[in-house]
Structure formats: structure tokens, C-alpha cells
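These notes concern the structure reproduced below.
The complex appears here minus one protein chain, its other protein chains still in place.
Now for chain A:
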């Protein structure tokens, strides 16, 4: 049987990817350019017995998301800049309480209301550092509609597996462009559900890591009674101020991500084998970068593209290798210098790092990238 192929927007692909992953709960608050995700799910979720709720604001949406996730739901929320800022406190709550959920940020220009219908990539550092306190983050930036579909599934998988919030950092261009999307068959893509406890309710401790870095999460209403708090807590979930327990918990929550980079990181490498100049680009900007690589190669310039799909945690190791290999790394981003900070941190001066920033609501075009490459070589 031929597979279902449909022409759709990135936002629609995100909603359908969520459904494939088993998403059965959406809470959100309307905001351009993310609203189509909510619109599609308001229509589709009840068909599969799922729930859609439009909350009174983005803080409430994240709160409802976490509440639903604690009952076992696979929960999604989609927003953009101003809404993302409002959510930050509760993203930290989901981190410390270790509640799986997926939050989509369709980036537009900013700060503040900025340019609601213009694209941006200016919340990239926020995705890592937006909420207060030390924590680990997983964020993903896909670059095509098909990839948005598939990476939404992966975002749910990572959330469920690592018991934490995962952010999908889209941008307005990817979210609103239309491309054919091939729907995978059931079973074709891996779908991971969180691990349920095997111990008896009496013995259950929601943060007990004696069996592994990621303690199983019991659903509310499944027979397990336990406590969830945003305070620093001990293995039993109850608040503690004991220095050694607080320290161990915080470190475990970061280590569960940083010890599993092989599983979490995902990049695409294009023409990098002999590259003398590396373009570091993600999201819609990587599409211009790929075009630029092809054009530069035609002129005999050895350019290549490194495209992180998982943007947080940052792919330190691979970027460091590329910095050793290349004469220059050029980073086009629709912001005034965010992920380039990570490239510079990791390159440690091994090669020239050059940033192309754009915040006027226009995409970065291949010509701009080509010109810069020629300048730096």
C-alpha cells in the first residue's frame, strides 16, 4: 500500500508527529506563529480520545501540561517568544520534578512582542538558560516539514525516556512553509513510553536512583501515592535541605542527560570530509547554508555544513573536531549571536569563527553566506 503523503505546514507536521508519538493531551494559549499546532490538535485529539484545553495564559498551559503528564498523559504545548518567556518558571519545575512533556517554541523576532509574523532564532540560549537554576536541557531544531514530524516523535521519546521537558525550537519559516510529508506507518518510527515502576506502591520512591539514573515515574491514579514538589528533595520526593542530598539530586538530573549524549545528540553532516570552511547552521537557516555549500563547491571552495538537530546539549566534541579541521567556521543565525557563543567556546581559538546575524525579520539568504565565506578564506 502506498504511504500517505500530504502537503502541509511545519506546524501541522508537528501536530501529526505528536499524534504518532501518542500525544493525548494539549494545553496551550494562542500565539502567532505557533497557533496551527493548537488548531490541528483541537480537531484531532478528541477523535482519538485525547484532550485539548485552551488555558487562560501560557503559565497555566504549562501547569496543566505538567499536571496531565503526572497522570500518565503524553502532553504537548506550543507557543512563541512572549509565551515562552512566561513558561520559564514551570519549565524549571518540570526539570526538577522530572515530568516528561514537550514544549514547542516557534521562534519569531523579539524581544517582547517583536515581530509576531517574522522569523527568528533568538530564543536559542533561552532554551538552555531560560529557567532559573542549574539544570539540563534538551532542545531540537528541525529544518523541514518531514523532519519536524519525525523530530516531534523523537522529542516525545526523549521526554519519556529521560523524564524531563523537551523543547522543539522551530522557527517561523519552518513552521509556515509547506512541504510534502510522508506519514510513517505505525511501528516504523520508534515510540517510547516512560518506564513504570515495578516496585510495590509501599516501596515506591519517585526519585530513587538505585536502579538507574532515571527513576521510573508512577502515574497519579495508578495505585501509587507519592509527593511531587519543586523544592529540592530527597529520593522519596519530600523536601530536604541536607547538603549532600541536594547536591546529589541536582548532579544526577544533569548527568542523566550529559552521560547519554550518544543517544540524545543528532547532527547532519554535509560535505564535511574535506571541508576547509564549515557552515554551522540549524533550522531554516541551514537550508540557505546547504545551498551555499553547493554553490561554493561549484567554484572549487571546499565548504561543508554541520547541522545540529539536537541543539541542546551542544555537540561539543564534534564541533571541536571540526574547528581543528577547518580554517573557519561560519555561523549564520537569525539572531545577533547565540549558538555562535557555543561554537567559540568549543573551538577555543583553533579556527576563525565568524557570525552572520540577522534580526530584521528576513531570512538569511545563501548569497550572504557565500560572500562571508569568501571574505574569511
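Keep in mind that, in the parts below, a contact is a pair of C-beta atoms (placed from the backbone, for glycine too) under 8 Å apart; a residue touches a chain by one contact, two chains touch by 3 or more; residues count from 1.
As a convention for this text, contacts and distances are computed from a predicted model.
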* Structure fact -> Answer for the undisplayed chain, UniProt naming, from "Sarcosine oxidase subunit delta", "Caffeine dehydrogenase subunit gamma", "2-oxoacid:ferredoxin oxidoreductase subunit beta" or "ABC transporter ATP-binding protein", is "2-oxoacid:ferredoxin oxidoreductase subunit beta"
* **Residue, one of A:13, A:27 or A:217, that touches the chain absent here** => A:27
* **Contact partner of the left-out chain, one of A:13, A:40, A:66 or A:143** => A:66
* Asked: Which chain A residues would touch the chain omitted from the figure, given the whole complex?
  -> 24-25, 27, 43, 46-47, 49, 51, 53, 55-57, 59-61, 63-73, 75, 89-90, 93, 201, 220-221, 223-231, 238-239
